[in-house]
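Before I ask anything, let me first share the structure, which is written out below as structure tokens.
One chain of protein is taken out of this complex; the other chains stay put.
A, B and C label the chains in the order they appear, each numbered from 1.
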Amino acid sequence: MPKGRLEAFSDGVIAIIITIMVLELKVPHGTSLEDLAPLWPVFLSYVLSFAYVGIYWNNHHHMLHAVKHVNGTVLWCNSHLLFWLSLTPFTTAWMGENHFAPVPVAVYGVGLLMNAIAYSLLVRALIRSHGRDSEFAERIGGDMKGMISLVLYILAVAVASVNSAISLGLYFAVALIWFIPDRRFER
Amino acid sequence: MPKGRLEAFSDGVIAIIITIMVLELKVPHGTSLEDLAPLWPVFLSYVLSFAYVGIYWNNHHHMLHAVKHVNGTVLWCNSHLLFWLSLTPFTTAWMGENHFAPVPVAVYGVGLLMNAIAYSLLVRALIRSHGRDSEFAERIGGDMKGMISLVLYILAVAVASVNSAISLGLYFAVALIWFIPDRRFER
Amino acid sequence: MPKGRLEAFSDGVIAIIITIMVLELKVPHGTSLEDLAPLWPVFLSYVLSFAYVGIYWNNHHHMLHAVKHVNGTVLWCNSHLLFWLSLTPFTTAWMGENHFAPVPVAVYGVGLLMNAIAYSLLVRALIRSHGRDSEFAERIGGDMKGMISLVLYILAVAVASVNSAISLGLYFAVALIWFIPDRRFER
Partner (left out) sequence: MPKGRLEAFSDGVIAIIITIMVLELKVPHGTSLEDLAPLWPVFLSYVLSFAYVGIYWNNHHHMLHAVKHVNGTVLWCNSHLLFWLSLTPFTTAWMGENHFAPVPVAVYGVGLLMNAIAYSLLVRALIRSHGRDSEFAERIGGDMKGMISLVLYILAVAVASVNSAISLGLYFAVALIWFIPDRRFER
């Protein structure tokens, strides 16, 4: 099966996820700059999640570009990834509205973890369908960045109850690691 | 007429339906895990509807892939399907917010039933436009899964006033039946 | 300029307009069928607007299919059409929530009128860019249905203060006229 509609549907869902998060930025009642100030945790959460969803779109884009064909398993792994990504507006809002309280910060990290696991299941399904010796599998190679991310997410979730600022710092650190798209797929 | 824009428009509408349902997951005021607990019926409904809308997208994707051309009747049957699908966020929210009360569970089932009928009308319009002896009609073949689904939906709606948990179980069972996309359309 | 992205952007905007209208179907607090009953004016308005936006998508689809190229004027006429279409969720909600009160019904009709005028400006821009003797202009031919619609919209707006049910009937009548897509563009 060709991959065109899978890309189009994913683009649509990811575009909506990344955009509806802005609806959480509730307009303040006052009209001074000070009235904007209390929005900073919601805004910071928005920036973080926009970056993460953007990273997933970028990596998805790069990976799918190298894909030759998709099958039923790949379609389901992709829907599974979109499901976890679709929870991002919820975890983002809970974290932002509660000024980075420990549990919401930890739950946000669990969301990131599930995204990462779902993405890695999609990668595996694609490798299986192309064959372990395919050009695609070769280009993917090891997944050092993915492994480091998983470890840092788990660390961040664990540490949230002690100091949620450290967790938040780790989320931003992982985002920075991923900011450079997978060079493996660029020519 | 080529089918490209029909696919693109359907992808867009389905992507929005599947994504705006998450807006019903209202952020709790508290910041503990216990504050998340009361969300379980809304979350479970979200999972179920995400799966259903995902199944429709998958089957739509597979079927349209085999389609050679579309005509005016097909366009209208497709819009008719999108109309019933677009009510899913409403029936999902009503069911989830009311902890699976009998009537909302039955109405949710009626929604699933209408989706199934609308999908089957689309299939018929496509068969008619391709001809009963076409490769497309041959690939579609019988529709055992569709028939079983209809029977189970009606059963679930009927039984909701007695025990809505059974209805819910039936909805999940039908989703499981459909989880494997139509092999008929895979090469 | 090729027309691909114009179609894609229009598909996106129209898909969102048609889908976010369902957010106006507010979930009732009760759990009985009687609790659904008061929703009928909102639901009826939703059905009407879904049909109208679907008709615009259909006709846009058919017309653009016959288009060979687009220019700057066409892009702006298209954005102008999308602007008026984008107000449909607002006029629909105002009419539905107020049980078809005279002024909201009239304003809804003004919205339909603006959509029709904007669509006809787009048609003219396309004819001008293809040339009056082009195959495109020939296929468009006269615009009897468009003229009848305009007259009926104006009649409906005028009559709303006397009897808004007649206006509503006229809106449904015009929708029925348009239900059959422009045969001119089908092969």
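Here, a residue touches a chain if its C-beta (ideal position, glycine included) is under 8 Å from a C-beta of that chain, and two chains touch if they have at least 3 such contacts.
Nothing here was measured: the structure is a model prediction, and the numbers come from that model.
Asks: Which of these, C:Val27, C:Leu64 or C:Ala93, touches the one chain of the complex that we don't see?
Replies: Considering all chains, including the one not shown, the answer is C:Ala93.
Asks: I'm checking contacts with the chain that's been left out. Which of A:Pro28, A:Gly131 or A:Gly169 qualifies?
Replies: Reading the full complex, the residue touching the unseen chain is A:Pro28.
Asks: For subunit C, which residues touch the unseen chain?
Replies: 1-2, 5-6, 8-9, 12-13, 15-17, 20, 23, 71-72, 75-76, 79, 82-83, 86-87, 89-90, 93-94, 97-98, 101-104, 107
Asks: In the complete complex, the non-displayed chain touches which residues of subunit A?
Replies: 7-8, 11-12, 14-16, 18-20, 22-23, 25, 27-28, 31-33, 36, 47, 50, 54, 57-58, 61-62, 64-65, 179-181, 183, 186-187
The rule is short, and it goes like this: only the chains that are shown with their structure count from here on.
Asks: Taking the mean of all protein CA atoms as the centre, name the chain whose own CA mean is closest to it.
Replies: Centroid comparison flags B as closest.
Asks: Turning subunit A onto subunit B with a C-alpha fit: angle in degrees, nearest 5?
Replies: Resulting rotation angle: about 90 degrees.
Asks: Provide the C-alpha centroid distance between subunit A and subunit C, rounded to the nearest whole angstrom.
Replies: Taking the average C-alpha coordinate of subunit A and of subunit C, the gap between them is 37 Å.
Asks: Going by the touch rule set out above, which residues of subunit B reach two or more other chains?
Replies: 8, 12, 15-16, 20, 23
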